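Written below as structure tokens is the structure these notes are about.
Removed: one protein chain of the complex. Kept in place: all other protein chains.
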């Protein structure tokens, strides 16, 4: 990369040009550095403004879990494992099982995270995923009932981020949906207060079941840069740190919206939101193709 | 069409507003805002001294703490804190008070649906009371789509929300609507550009199952209702100022 000049005209006339290397300039003025790229319609990592990073999905990466998946979006890698456990139902919903999504952003994935209780960001992502799954009724919780009032399946949906480079919501949601699609649970038998789950033989269609997913919501996140609200699809870590707003759209396979959120930055016109929804449709189709390709 | 909430007759009717400013003695600003049976109390302290760890050299640190009605704060409260904080950050002229802290505490007092919207409106009133410099004011309204009638209901109660297909929280600032009478000429120009006038969205949070058209219909209904909230905030501030100025006017 060539050095970028940063100097005022009057200074240049009297003294030799004052130059930085590009990487120094990026460190000193990250926003200005990015603005120079954005004005040309590209981003420092070579992507166009509306381009997503290469995405891969792998199923069944954790053999001890009931279902699992690993998703990579550029430099962001997350692993999701689903563990089914027999549990007592909650008092007010005796015939409903339950699922508990949890996103873990530990110091493993980025120096920005501290060990200890989950950070605000991890909690917010967990909450968003929980709400999307619940509000758009992805799972019929009655399917998870073993014996009403006695025993139900509890699904522990744990997402661990292995490498953090922005856009954790898209990566986590994709991983959760892929892992749920990958889940296989042994058929239980209920007999007088005891739940028996069949033994060690391999799981097949006779002795186990898959989850019925009513829909598969997938999302696309866009960062809003500057007061001009330049839309950056799939922001990476450094882009997230200089943007103060984002738009996130979640869609199911029938083209119905499951969630739309716009936070931060100034007020954005409705046509901007519409643009993002349209772009999400394209992205979701690509993502679904990637997912189904891997599943076979 | 009748609503589950018997006190209201139409789908787009909001519950009665109530507000009260300057009610906490030790805070720099405070306000309560009610949408019918939902009530939120908000306090603002600042610009105050900031911990070195939180200090920002070029602007004020904005901290939001959301407290639930009962029990300890949970994940949902954290999400609410984030929403309020990220929405206020571009609104507060934080560069005017660098190296300081603006702390906002949002306490739910009564919950009958639409707590996030109620909290947004309480927060803006508390910020106005505290005299924190703002780019504009905001107004928030929640709407939902009924799963049985497919109708858009504004400001739903908890009972109505149980029957929702999708819920939508919107926040609009008052910059895109017509501010003051002096701005009439500009308003005319904007009339041609319907899109910019019809509610640029400051914050939006929707979940459930809904179509694109439904979303923008909700945004439209929300924008209209937000005008009523803006108007109410203006009246609230006006009433407070009139009380302060009655000695000088006499």
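Should a chain be cited, it is by its letter among A and B, assigned in written order, with residues numbered from 1 in that chain.
Operating definition for what follows: a contact is a pair of C-beta atoms (placed from the backbone, for glycine too) under 8 Å apart; a residue touches a chain by one contact, two chains touch by 3 or more.
Everything that follows uses one rule, which is that contacts and distances are computed from a predicted model.
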{"item": "Candidate names \"Ribosomal RNA-processing protein 40\", \"WGS project CCBQ000000000 data, contig 00272\", \"CTLH domain-containing protein\" or \"Geranylgeranyl transferase type-2 subunit alpha\"; UniProt protein name, chain not shown", "value": "\"Ribosomal RNA-processing protein 40\""}
{"item": "Shown chains that the omitted chain touches within the full complex", "value": "B"}
{"item": "Among B:4, B:109, B:134 or B:161, the residue in touch with the chain that has been omitted", "value": "B:134"}
{"item": "Option from B:38, B:100 or B:164 whose C-beta touches the chain left out", "value": "B:100"}
{"item": "Of B:5, B:112 or B:173, the one touching the omitted chain in the full complex", "value": "B:173"}
{"item": "For chain B, residues in touch with the removed chain", "value": "13-14, 16-23, 28-29, 45-50, 93, 96-101, 128-131, 133-137, 173-175, 179-180, 182-183, 228, 231-241, 243-248, 250"}
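The working rule: only the chains that are shown with their structure count from here on.
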{"item": "Geometric centre distance via CA averages, chain B-chain A, whole Å", "value": "28"}
{"item": "Complex contact set, residues of chain B against chain A", "value": "75-76, 78-79, 81-83, 86-87, 89-90, 166-167, 172-173, 175-176, 195-196, 198-212, 215-216, 219"}
{"item": "List of chain A residues in touch with chain B within their complex", "value": "120, 123-124, 126-128, 130-132, 135-137, 215, 244-245, 252, 256-271, 273-274, 277"}
